[in-house]
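Reviewing the structure listed below.
What you see is the complex with one protein chain gone and the rest in place.
Chain lettering (A, B and C) follows the sequence in which the chains are written, and residue indices restart at 1 in each chain.
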Amino acid sequence: MCGIFGVYGHAEASNITYLGLHSLQHRGQESTGIVCGNGRQLIASRHMGHVADVYTEDRLAKLRGPNAIGHVRYSTAGGSHLKNTQPFAVEYAHGSVAIAHNGNLVNALHLRAELERAGSIFQSSMDTEVIVHLMARSEEPTLAGRLTEALKRVRGSYSLVVLSQGQLIAVRDPMGIRPLAMGRSHGASVFASESCAFDLIEAEFIRDVAPGEMLVVDHSGVTSSRPFADAPCRHCVFEYVYFARPDAVLDGPGVTDCRERMGVRLAQEHPVDADVVICVPDSGMTAAIGYAAESGYPFRMGLIRSHYVGRTFIEPQQSIRHFGVKLKLNPARPVIEGKRVVVVDDSIVRGTTSRKIIGMIRAAGAREVHMRISCPPTRSSCFYGIDTPTGRELIAHNHTVDEICRYVGADSLGYLSNAAMLESVAGAPGGDGSHGFCDACFSGNYPIEIPDPPAQRSGSLVGS
Amino acid sequence: MCGIFGVYGHAEASNITYLGLHSLQHRGQESTGIVCGNGRQLIASRHMGHVADVYTEDRLAKLRGPNAIGHVRYSTAGGSHLKNTQPFAVEYAHGSVAIAHNGNLVNALHLRAELERAGSIFQSSMDTEVIVHLMARSEEPTLAGRLTEALKRVRGSYSLVVLSQGQLIAVRDPMGIRPLAMGRSHGASVFASESCAFDLIEAEFIRDVAPGEMLVVDHSGVTSSRPFADAPCRHCVFEYVYFARPDAVLDGPGVTDCRERMGVRLAQEHPVDADVVICVPDSGMTAAIGYAAESGYPFRMGLIRSHYVGRTFIEPQQSIRHFGVKLKLNPARPVIEGKRVVVVDDSIVRGTTSRKIIGMIRAAGAREVHMRISCPPTRSSCFYGIDTPTGRELIAHNHTVDEICRYVGADSLGYLSNAAMLESVAGAPGGDGSHGFCDACFSGNYPIEIPDPPAQRSGSLVGS
Amino acid sequence: MCGIFGVYGHAEASNITYLGLHSLQHRGQESTGIVCGNGRQLIASRHMGHVADVYTEDRLAKLRGPNAIGHVRYSTAGGSHLKNTQPFAVEYAHGSVAIAHNGNLVNALHLRAELERAGSIFQSSMDTEVIVHLMARSEEPTLAGRLTEALKRVRGSYSLVVLSQGQLIAVRDPMGIRPLAMGRSHGASVFASESCAFDLIEAEFIRDVAPGEMLVVDHSGVTSSRPFADAPCRHCVFEYVYFARPDAVLDGPGVTDCRERMGVRLAQEHPVDADVVICVPDSGMTAAIGYAAESGYPFRMGLIRSHYVGRTFIEPQQSIRHFGVKLKLNPARPVIEGKRVVVVDDSIVRGTTSRKIIGMIRAAGAREVHMRISCPPTRSSCFYGIDTPTGRELIAHNHTVDEICRYVGADSLGYLSNAAMLESVAGAPGGDGSHGFCDACFSGNYPIEIPDPPAQRSGSLVGS
Partner (left out) sequence: MCGIFGVYGHAEASNITYLGLHSLQHRGQESTGIVCGNGRQLIASRHMGHVADVYTEDRLAKLRGPNAIGHVRYSTAGGSHLKNTQPFAVEYAHGSVAIAHNGNLVNALHLRAELERAGSIFQSSMDTEVIVHLMARSEEPTLAGRLTEALKRVRGSYSLVVLSQGQLIAVRDPMGIRPLAMGRSHGASVFASESCAFDLIEAEFIRDVAPGEMLVVDHSGVTSSRPFADAPCRHCVFEYVYFARPDAVLDGPGVTDCRERMGVRLAQEHPVDADVVICVPDSGMTAAIGYAAESGYPFRMGLIRSHYVGRTFIEPQQSIRHFGVKLKLNPARPVIEGKRVVVVDDSIVRGTTSRKIIGMIRAAGAREVHMRISCPPTRSSCFYGIDTPTGRELIAHNHTVDEICRYVGADSLGYLSNAAMLESVAGAPGGDGSHGFCDACFSGNYPIEIPDPPAQRSGSLVGS
């Protein structure tokens, strides 16, 4: 889970990148980085934390140059170190190069073992580093050639922006698993994981980068090519369900439209007698609005989300039930008390949070609680860039819907069907029946095979 | 604009206070403080910043003792200094005393001049300091007696919690302008500006403190008295319109209920042909839901609010239109494009923000934009504790609704009538026709006379 | 233990004060403050920490105005709180006033009890706050009059700088216990605890403020008066022994001259056969140079002081002998090994540090270790502003020199006699036989009586 941004030929490239990354902050809150290029040098600035906290006026002022790429990274277990921040940037025989990556390479460990055997040293634990080593060992004379050669070796999902002293390259994997949009701002080319990043910086959305497309931007303009073998389109459907911002428009449909349609279909598939439809804010809100509209029951704000959630709170020793959830959510008792409540959320992962939320709604006096989920049960891990837990931790991996319903304590539980979910996206304004989707986390059908990991490696370096 | 909290007789009083203040964070984000009492000492900890950032485990660990009061303070011009943080705490002839105040005293400067003439020195610029000086000069033998004598001299609004080495006193001004709720947690008495602060700490809501009521809590229990002359009830109606949290229940009605009813009445008073009802999130959301339900047009999320708004953002030199608003809000274009849009907000202060929001909605392709405000025009300053600008800065102070409509660029503009606003609160479940309200910011009818300020004072001490 | 600084009529008063305080940093490292005046306002900035860390360009830039006073404060137990930083500044009937105090008032608690009975409230636990309350209750029409009236009530030691909107007053107690120097810089009057503060700011030393002298500086110039009854001069002799900087010239003699003479007299009073004279750096260095010169044995650097001592170090669990001392000092083994060593220090307080140092010297191979102290045994607490431990904790309070010698593990121990110490100061160039000294910490002869503390107070407020 990451967000990427790139700009070429803008008088204030690093400031634009900083604002673009701020718009993509929901895609990763652990660390962020910007590398800018001024023709001669690449200048890097990578830090743990949020974009708005990390980039002071002083730091931005040092990032001078007309080209820049940036990255926001999600907090994942085991790798929360400065060395794992992106853009990853190095010097090699052809000068300096930086790369920002959204996605996940499934054969990275195999390639790494092969490279190490050939004498490469690794400083990070990121799959992205493999791409740069492959580029460094390529004999191709151009940046695009080296990058293409490297990407032909990797398997997995990637949307990338790559910056050298003279060029910016944006590229999307052949199946288009992760999103990537192209825009234009004051004559400069811009790229971002989601189109909504263009709004703040007053860039115009041009189009989505096509699956398998490589765009090379330099002083002579923008050149598009399709260097990879054709592959079926497999956009990540979970971006529409949960991950992307509601104001994003991804490969056609708007996310808000898709989510409302999921709510409508959910009401059709799982109707129930009720007094009020509420949501788990903010992620379940749009689907709840759709559910309410279709069901005819009023949509009301029955759970209030705190705006002031900090990193860690100090709990009393005499501990508080559902402390973690209570810090974020609180019921508006008069909305719930004595009512038959439908509560809409976007997913159930381990089930523990849903259980707490339903407990909280019951404690506020609800007569019945009916949970509705705007996607199918999450049964399998994602290996293409979404940080889902391993299969075993997913409650739907080895429990039926009835079992889950009992565990979370709902009077009824309904999940949207896979077909209805896919139709909600395909059928939304801007949607296109010809697009295929990756729904592996729901269906277990992985469009790219996941190899066994290589034999255990001996090296293990942690820390900052 | 402040929030107060108090607890007496709890094993983890300061931790409970810290969590209570976190729940009241929306009432003031500039500074926060806790004073706890352990029978012998009062221990104070006051800081600039948010509750969650200020109170580390180390700081809380030092605040040992079974009684505590706390305060969150809003950022107001000219006084953003550590010396103006509360609880205000001093030593005087009767030991130590601390006080946390929500409200505003309209005769503070007159009393201060009088006290200075009698030899008092002042360390803060807070009106609250006057109360403590008056207590120090009182001959009354009890804390309650000294506090009563002091409060009989002041005029204005106040909800107070006062902590001495042995007692906690909670008191509300005779008109009950600012709210104050009483609860119970594990045998301890708790007080908070809003009832929603009780939910996180698992306290039970008992009742609102009555206007003019003083509650003295000590080892012998809770004693209620009404030491002041009777006065008409004048709850602040703006708490219901905007300031209180949606999950609060204030003097009877729940805030979410009131706001939805305001939206319903607004749709009745100002109907319009439209395609979609959107809100300015989050404050206009509940009224928009009511408006949509009553009008029959769909409620949709047409403006998305960023969750990652930091303190200051660095704008490019080639500046961005409506930069400040854009950092917070972004339109979901497919929801708005080509539509006749009703946008509901809770108030228009200077008009500049509304103008930018309407500009943003139009830029996203709206065909028509109809603004609806869930209260009457804000025409007058508040002198009782809400930080409204001076009259002159309020656009409704000297402009008609038509002029405002033209300024903000809407196709139509409708404000809720004063009567409908008051009825929305009085008629909500839990509402009570017998309660009077202060609506001075809308009507100009000030329930407590505002005296002229005293002749210019010679002293002027600023800084930290 | 504090340092004070004041300047009137300088274009960059706060910057000059900041540099002056930096030169006085050795007099107090816990907290520091500056209050500047611009004719209309006093602007205060008080913080925990060192001058160089506290005052950023931003903070200094806010302290605009031609007049300023400043303070550095020593860390003392129980009162390390922001509320106890100086200059103490308040508003009262006559405007704003700030005060910076070096010294200690022995009747502060009695006066405070009296003031509290009359209705005063106290915000700090500093004796200095009493002076301001007394000024506020004075009927005198001028600042100098009010200050004089207040100071006539207090007993103890004080060098003060007081700043109002229009005047700066510098005053020294009738016995002149604590130092205070007057200088001139670019037409502005400056005052500082030690003359060496003038060197960095390019001010010219004019003269010491006389005991009992009050200097009022305003737009009409500098006026000197002696408002108090005559009293015998009692300069603190410990300033010469240890506290003042070696480059200070205090009431005549230079500190380095005095300390070398103490070393010379120490060699005369306590000769010993030795191979090398070393010092405990830096405080014992100057006396060791004198001892070596007089004894004829070579002075060498046998103990090296670390330049990088931070606040706290993390010790291994398997603990290190003399860890605290070792962090600061390390022997140069070849200087010490096999030698008869004289080690000169300026004082022995509890004896624990000396014991560790002698252990370290022996571990480095010294054949004999003879300790020499450049003042008499420290037998009594100081009540006039030096932070000595209470009598009981002073090893010389109830142990003979022989007992101390055995405790610290020296082969011999010699203290300078009281007479020789006083003669070293009086007889140094610039010294003056007519000056009397306070040597209470050595002799127990207190020039100002120490009253019993008043009956236990009920108030006790701690924290920040």
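We take it that a contact is a pair of C-beta atoms (placed from the backbone, for glycine too) under 8 Å apart; a residue touches a chain by one contact, two chains touch by 3 or more.
Since the structure is predicted, the reported quantities are computational estimates derived from the model, not experimental observations.
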| item | value |
| --- | --- |
| Partners of the unshown chain among those that are drawn | A, C |
| Option touching the unshown chain, where C:37, C:103, C:212 or C:331 are the choices | C:331 |
| Option from A:7, A:21, A:44 or A:216 whose C-beta touches the chain left out | A:44 |
| Hidden partner chain, touching residue among A:122, A:308, A:323 or A:446 | A:122 |
| Contact residue for the chain not shown (choose from A:137, A:153, A:367 or A:397) | A:137 |
| For chain C, residues in touch with the removed chain | 11-12, 15-16, 18-19, 22-23, 25-26, 29, 50-53, 55-57, 60, 186, 196, 199-202, 245-247, 249, 253-257, 260, 282, 285-286, 289, 293, 298-301, 304, 306-311, 313-318, 320-321, 326-327, 330-335, 429-430 |
| Touch list for chain A against the chain that is not drawn | 35, 40-47, 62, 82, 89-96, 98, 116-123, 132-133, 136-137, 165, 457-464 |
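The definition used in the following text is that only the chains that are shown with their structure count from here on.
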| item | value |
| --- | --- |
| Overall pattern in which the protein chains touch one another (line/ring/star/complete/other) | line |
| Computed distance of Cα centres, chain B from chain A, in Å | 37 |
| Chain A and chain C, separation of their C-alpha mean positions in angstrom | 61 |
| Centre-of-Cα separation between chain C and chain B, whole angstrom | 48 |
| Multi-chain contact residues (two or more partners), chain B | none |
